[in-house]
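A single protein chain has been omitted; all remaining protein chains appear in their positions.
As written, the chain order gives the labels A, B and C, with residue 1 at the start of each chain.
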Amino acid sequence: MKKLINSPENVVEEMIEGYVKAHPSHVRRLAENDRALVTAKETAEGKVGILIGGGSGHEPAFMGYVGDGMADGVAVGNIFASPPPAPILEVTKAVNKGAGVLYLYGNYAGDVMNFGMASDLADMEDIQVEMVLASDDVASAPKAEKEKRRGIAGEFFVYKTAGAAADFGYNLEDVANIAKKTNENTRSMGVGLSPCSLPQTGEPSFELGENEMEVGLGHHGEPGLRKAPIDTADNVADELLNSILLDIELNEGDDVAVLVNGLGSTPRMELYIMFRRVEQVLKEKGINIYRSYVGDYITSLEMGGASITLTKLDDEMKKMIDHPVDCPMFVQK
Amino acid sequence: MKKLINSPENVVEEMIEGYVKAHPSHVRRLAENDRALVTAKETAEGKVGILIGGGSGHEPAFMGYVGDGMADGVAVGNIFASPPPAPILEVTKAVNKGAGVLYLYGNYAGDVMNFGMASDLADMEDIQVEMVLASDDVASAPKAEKEKRRGIAGEFFVYKTAGAAADFGYNLEDVANIAKKTNENTRSMGVGLSPCSLPQTGEPSFELGENEMEVGLGHHGEPGLRKAPIDTADNVADELLNSILLDIELNEGDDVAVLVNGLGSTPRMELYIMFRRVEQVLKEKGINIYRSYVGDYITSLEMGGASITLTKLDDEMKKMIDHPVDCPMFVQK
Amino acid sequence: MNFTAKELINYFKQVVEVMENEKNYLCELDRKLGDGDHGVTMSIGWQAVNKKLTNELENETDCGKISSEVGMTFLNAVGSSVGPLYATGLIKGAKVVKGKSVLNDSDLAEFWIAFANGIKERGKAEVGDKTIVDTLAPAAKTLEENFAESGDFLSAFNEAVKSGEEGMKSTTDLISRLGRSSRLGERSKGAQDPGATSAYMMLSTFLTVVKMRSE
Partner (left out) sequence: MNFTAKELINYFKQVVEVMENEKNYLCELDRKLGDGDHGVTMSIGWQAVNKKLTNELENETDCGKISSEVGMTFLNAVGSSVGPLYATGLIKGAKVVKGKSVLNDSDLAEFWIAFANGIKERGKAEVGDKTIVDTLAPAAKTLEENFAESGDFLSAFNEAVKSGEEGMKSTTDLISRLGRSSRLGERSKGAQDPGATSAYMMLSTFLTVVKMRSE
């Protein structure tokens, strides 16, 4: 695949350079570590720090979500690779305003180890750290083993509610509880149509036949549940939604937030066609869509495909979902 | 190319359905015409109406830019085809608050004819209409024939400033003047890496060799100035910028707004790498970046590639660029 | 010749079929010069016309009404460049046959001349710009001259279609000066203009229809 880059070795560094130059009033790089970015605005003393992070290549995630109402800082890894402990630790120190720091990241072996090591190091510096791992992908493990599931697009809602709760002055434990509650009430599932390629290898991340799709694809190109012939948007949406609805109890009158997420190269046109079906099905079941997000929220470079996420909302979570946000790659009024 | 659609004939209809269902508090469809959308909020009596439009397939443009601070309504065409006069006229009637309506669209033969016919019809209904055509693509005609140039991503800045001016209570002539001033001070140029395909044909919109790019590509896949071997992001950015800087006088100390726009499937990572180079070059020349936009603002389905836009700003335009916006696909605080 | 409203409807139905069959070819031409949608646009437009023809217009006897409704339906279904162009042509043609349920030779000649002129006015294109007009303008000229001489529509139209064909073919070597392809400069040479091609199909289909009835 053709790429507008200079050299594969420098893509992450150069992306970060461009990013901080493009949004100087929003984000800045810490002098202590190249891969450690924090909000350029002064955050309030006593506010719980929200730290997010993970591999690059998922933009807007994760670095795009630093700003008012979302994360205070981000540790940036190589492409599809967890950041090491060092930038996580530096961000931790920078965003700790005396109330501790909440780490939010997806449930991947690498992230678990690196964020875990960083939290041990933070502990040695007497900074209180809590961690909440997103595990929303219903395709990645059976319901009985939810804690094994990987985090995909649903992570967005975890940042959204936790970021708001921290803004509202909740303490560390309570912010962590909101994040946990959001994760517990969030389910996602995706479908892949075409692969992405790492700049360093240029090789497609997976292979699919000309008329094939990968149902349950992970957002690093991890194989999903099965390959299947490509189907209509409505049938694909139905299959993803059915898997989600089998996994989480939703009753008539319940409120949900919906995210139809593009993996990178899928046009918004197709995402809205998917959303159309989601809305039809939920309406039939009497489930109320409280807020909708349609677009590229967590991508995999130029991968083709989409995922659907539902988060069941209670009143507290609705307040958090409604809270305004001002990040370089996501703004909500 | 694989697509998540139901049937090629219904993509535009189903996209609009999904769109209005996803953002019911932002946009609504007029009963009079399926392809006529207006802001769901009440706009003030006496405010100049801003009407935008063009073919589908450019999302977020054009329908994504209806909302506070941008357009009051949009007429939606088929894929890459101007909307006919009927929806334009219906939107005109709906957004006219007694102060007239400004049509903003790109300089394409089809749009010129259809918007022209609509404005004749509006005239017959005693609605005052002004039109400003974006013509920012330096690759599409020599400088001496600027009025022949097509409109590409720079249209975004025309909507931005005109939308703000209308909000500030400017009259129709003055809003049109701001739009014209913006267009006159805006230059864009793009590069194509990979084609898109129309849902109805499935055929690639143009052909490129494995290591080729199309310099000066139009955003419907119109061939550009020349095909060239693919180059580094820095060299590509330099070529696009040079063409722009040869075309518009920019001196040390001047302020510009910058847009690095993705055509659809180009990852944000690459756009930020492009932006990084733009910033370097402008900095060397002492040109000040007042505000930056990096992302997919006007796309061509899943086309690969990017464009660079510069708009030279005076104080009035800066005020307009800073004005907040709340649209379904673009929010600015 | 007495060309009835029913036959006019039948002609438009033939166009529906031709455009459906030539959809991919017209797209292919447009991919070389423009955005690749001309066949799709013609198909969308004429399919919408087809619905109109088989419903509201089924028993319509006013040839003017038929032609203007076909034009408006086409326009509202497609927009695009060719929407206003073909619609204007059809509406201008409609004006000269307004209220008539049967068209004689001179009505038919006037209809097609008005059609071609309407398109030329709307698009402000000249012969040589590499557009629809390269087919229609020479066709209209031949029609006018031949009909003035002979007073026979069929033979005059037969000649007109030949001129249109030549005009269409001439677009291959032209450098485009209007529409999307105008930005190609020298690179627009070597490909036949899609609009000139669909315009030729409109004419040649009409010729086929009137030829068949006269056999």
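Criterion: contacts are C-beta pairs under 8 Å (C-beta built on N, C-alpha and C of every residue); 3 or more make two chains touch, one makes a residue touch a chain.
From a predicted model like this one, the values you see are computed outputs, not experimental measurements.
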{"item": "Contact set of the excluded chain (shown chains only)", "value": "A"}
{"item": "Selected from A:Phe80, A:Tyr297 or A:Phe330 as touching the chain missing from the view", "value": "A:Phe80"}
{"item": "Absent-chain contact - pick from A:Arg28, A:His220 or A:Arg291", "value": "A:His220"}
{"item": "Omitted-chain contact residue, chosen from A:Lys93, A:Arg150 or A:Arg291", "value": "A:Arg150"}
{"item": "Which of A:Ser119, A:Ser140, A:Ser194 or A:Thr266 contacts the chain that the document leaves out", "value": "A:Ser140"}
{"item": "Residues of chain A (touch criterion as defined above) contacting the omitted chain", "value": "9, 55, 77-86, 108-110, 113-114, 116-117, 139-141, 148, 150, 198, 200-201, 203, 205-206, 218, 220-223"}
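The rule we apply is simple: only the chains that are shown with their structure count from here on.
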{"item": "Shared interface partners, meaning chains that touch chain A and chain B", "value": "none"}
{"item": "Inter-centroid spacing, chain B versus chain A (mean Cα positions, whole Å)", "value": "29"}
{"item": "Computed distance of Cα centres, chain C from chain A, in Å", "value": "54"}
{"item": "Where chain B and chain C are represented by their mean Cα positions, the distance between them in whole Å", "value": "32"}
{"item": "Chain B residues counted as touching two or more neighbouring chains", "value": "none"}
{"item": "Per-residue overlap in chain C, given as positions that touch at least 2 other chains", "value": "none"}
